[in-house]
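Apart from one protein chain that is not included, each protein chain of the complex appears where it belongs.
Right after this comes chain A.
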Amino acid sequence: MMEPLLLIGGAFVRLYLMHNDFFKNLCDGTIFSTPVSSWKRVTEGSYLMGQDISPYEGDMVHEPPLTLLLYNLLLQNFAGIVPAFFILVDLLTAHILKRTADKFVQKQEKPAVRSGAAPPSSPSPVPLIVTAVYLFNPCTAVSCAALSTAGLHQLPLALVFYAAVTERWWLCLCSLSVSCYLDLYPVVLLAPLLAAVGAAGRSRLLAALLAAGCWAGLLLLSAHALGDWSFLRSTYGFILWTWDLSPNVGLFWYFFTEMFQHFESLFIATFQINAFIYAVPLTLRFRGQPVLVMFALLVLMVTFKSYPSVAEAGLYLALLPLWRPLAPHARYGFVVTCFYASVMVLAPVMWTLWIHAGSANANFFFAVTLAYNAAQIFLVTDLLFAQLKRDHVLTHGTAKEVEGKPAKLVLC
């Protein structure tokens, strides 16, 4: 009853934003449309395909082939309903997130119920909060209005979380391979997923093979549809080598505009390793909580990927309420909230000042971007520390001593 209302409300918000001039100007910025997720480039690719030219020949199109073909189909035949398509995908993602939250909260409350406590009197508000956060979050709403395909890429990621929580492993691994096919970075989620698969008693090797096989199948299908493998350079090659340095909310562009050419490959390798390196250590450290690790890796992935857009932040912000029990142990809640609020306001302001008014420069915008990324890092580390503290409290009580000596809690 609440949920359909929320969905309808979300749809209206997006429709309004799509037809409002002020937000139309806002949407032009690369905060919402990176070179990887811009709808303009998709239409360009569709036009090129109509002219029998390979869309990957130039440097414009970086969309994977199968989705490009899907969009092409849409544009050719149902051009009018493209905005509706984006809104529908967003609503579907919100619904999947609600189902995920339902199941997760149920699992969270199970130990308490089993140990004899009375079942909660009213159903937890968390699932509805999750849905509402996703639908009414300015990040996702404006991204949908800007027709950013990054919003569409959140659907497989939401499915991954849903299937991981409901332990539907086939669905989980297949949506993970779809997600990896679309952007490269979700492959970091494979580590906690394999840990979860192992904890559930299934074969990890089989799971890894399934994921790899699905991904390979998608690549082969793309090559078959296009006729050659040239798309690899424009999609994965582009994501890994980041030769387009137009500004976005990520960390890459500012750094590499100032890099000496001789060191470019070293630092690109460093940045990309940095994006992938946290998967295994975090999985090892938090062996018992794969979903937490998946969430942490999601946030880190959004922070360190080469072309992030704020739509991706919308997903993890929506999932954040799932860890409400950790809130009492979190130290930086207020700071992070303030960070996010100010970044939401300042980012479009600095962008407009820099690009449209010409009275600011790249440093202003990059400062806001740095604050945004710092907020994400604070969020992750705070959450992980909160989890550790909660574990410690549950085992040792609130005493600050271990075996009679004062102790300090460390992450690693």
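Basically, contacts are C-beta pairs under 8 Å (C-beta built on N, C-alpha and C of every residue); 3 or more make two chains touch, one makes a residue touch a chain; residues count from 1.
One rule holds for everything that comes next: contacts and distances are computed from a predicted model.
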| item | value |
| --- | --- |
| UniProt protein name of the chain not shown, from "BRF2 factor", "GPI transamidase component PIG-S", "NADPH:adrenodoxin oxidoreductase, mitochondrial" or "Serine palmitoyltransferase 1" | "GPI transamidase component PIG-S" |
| Which of A:8, A:266 or A:357 contacts the chain that the document leaves out | A:266 |
| Residues from chain A at the interface with the omitted partner, ascending | 260-263, 265-267, 269-270, 273, 277, 280-282, 284-287, 391, 394-396, 402-403, 405-408, 410, 412 |
